[in-house]
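And then chain A:
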Amino acid sequence: MGLMREVRVLTAGRDWRGRSRTPRSAAAHQPPEEPYEFPTGWARTTAARVARRGLQRGVLTPLTWSTTKPQVEGRELLDSVTGPVVLVANHASHLDTPLILGSLPERMAKRVAVGAAADYFFDARWRAAVTALVFNAFPVERYRSRRLRSLAPRLLANGWSLLLFPEGTRSEDGWMAPMRMGAAQLCVTQGVAAVPVVLRGTYAAMPRGRNWPVPGRPRVVVRYGAPLHPAEGESARAFNTRLGQAVAFPLVARSRRPASPAPGPAARASLSVATCAQPRTG
Partner candidate 1 sequence: MSRPGFVLEVDERTPALLIHEGEGFRLEKLPLGSRVVYPPESLPAIRDLDARIRDALLNPLGCEPLPSLLRAGMRLTIVFDDLSIPLPPMRTPDIRQRVIEHVLELAAAAGVDDVELIAGNALHRRMTPAELKRTVGERVYRSFFPRHLRNHDAEDRANLLEVGTTKHGEVVEINKRAATSDLIVYVNVTLTAMSGGPKSVSVGLASYRSLKHHHNVHTLRHSRSFNDPPNSAMHHSYDRMAGVLDEHVKIFQIETTVNNDTFPSQLGFLNKREWEWSLKDQASYLAVKRANDLTPVKRRRQIWHRTAAPYGITSVTAGAPADVHQVTLGHVLRQQLTEVNGAADIGIWGLPYICPYNVNSIMNPILMMSLGLGYFFNLYRGQPMVRPGGVAIYYHPVRNEFHPVHHPSYIDFYEEVLAETTDPVAIETKYEEQFANDPWYIHLYRNSYAYHGVHPLYMWYWGAHALEHLGQVIVVGGDRRTTARMGFRAASTLDDALEMAREKVGSSPSITYLHAPPLTMADVR
Partner candidate 2 sequence: MILTLEYYRSPTRYLAGRTVTGSRMGGRAAGAFAANMSPLRLVNRPDPARPADGWTRVRPLLSGICGSDLGLLTGRNSPYLSAVISMPFTPGHEVVGQTLDELDGLPKGSRVVLDPVLGCAARGVRPCPSCAAGEHSRCDHVTAGAVSAGLQTGFCGDTGGGWSRMLVAHGSQLHPVPDSLDTEQAVLVEPLACAIHSVRRVAVPRGASVVVVGAGTVGLLTVLALRECTEAGPIYVIAKHGHQRERARELGATEVLSADRAARALRRATGGFLAHPERGEEYLLGGADIAFECTGGSGLDTALRLTRAGGTVLLSGMPNGAVDLTPVWFRELNLVGAYASGGRDFPHALELAQQAPLKGYVDAVYPLSRWREAIGHANAAGRLGTVKVVFDPVRE
């Protein structure tokens, strides 16, 4: 059985995907790794959209709503939104995305793509596939060494709203980190509005390190702000500052409920306002 023997010789030392380990002495001469972008286009096809709707409505949203007690405010401000927008939110927990997706108006929720960290969510193929399917995620490079051309402008052009977390990572300590320029630049260059979304209580509900919300159905707040349009000739930096303020200090009546993150020292230094910090009530 010459063929069987051939196959055996060929596959000895190679894994199930046909990849061989690099011998030690060849390690120094490995070719540079090609940056690989996980294709997410398939997740925006009709079939995938249908499946996603089912997953979100049937599994994700009920699960989220049952393990926490969300309070949604400012939804009416989104009535005036037509066309794609960039939703900009603070990020403290993995709960953030399900909460937003579950609380958006139906028409917007259907056309939202979530920017997810390429190095975390799109690292392993299976995780990438699941994230793309369930959340309609697309990869965003957060460490500039391997710059991929971002999908974001194209998605906006195709009518998809984007959900971005400009802090770039979940909060370490509950306080907000400075917002990166990407979202603001996107709005300015593409000429779309940004909708600030403020999430309160998610850090306490399921901080970094936890894979499940704390028991006892903690209260969380999702507050939508009025869409901000970049002004004529406004620079991205200036727009970013405005956005930052909007997220940190929403101009909507606050709830007296607990656990709201105050702007961190850096943000505070760059802002010029007074009374915004919510007292921590126990």
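One rule holds for everything that comes next: contacts are C-beta pairs under 8 Å (C-beta built on N, C-alpha and C of every residue); 3 or more make two chains touch, one makes a residue touch a chain; residues count from 1.
Behind the choice of candidates: all candidates are chains of the complex that A comes from, given by their letters.
Worth saying up front: this structure is predicted, and the values here are computed from it rather than measured.
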item: Touch assignment for chain A within the complex, options 1 or 2; value: 1
item: Chain A to candidate 1 touching residues, read off their complex; value: 2-3, 6-7, 9-14, 17-18, 20-26, 28-29, 31
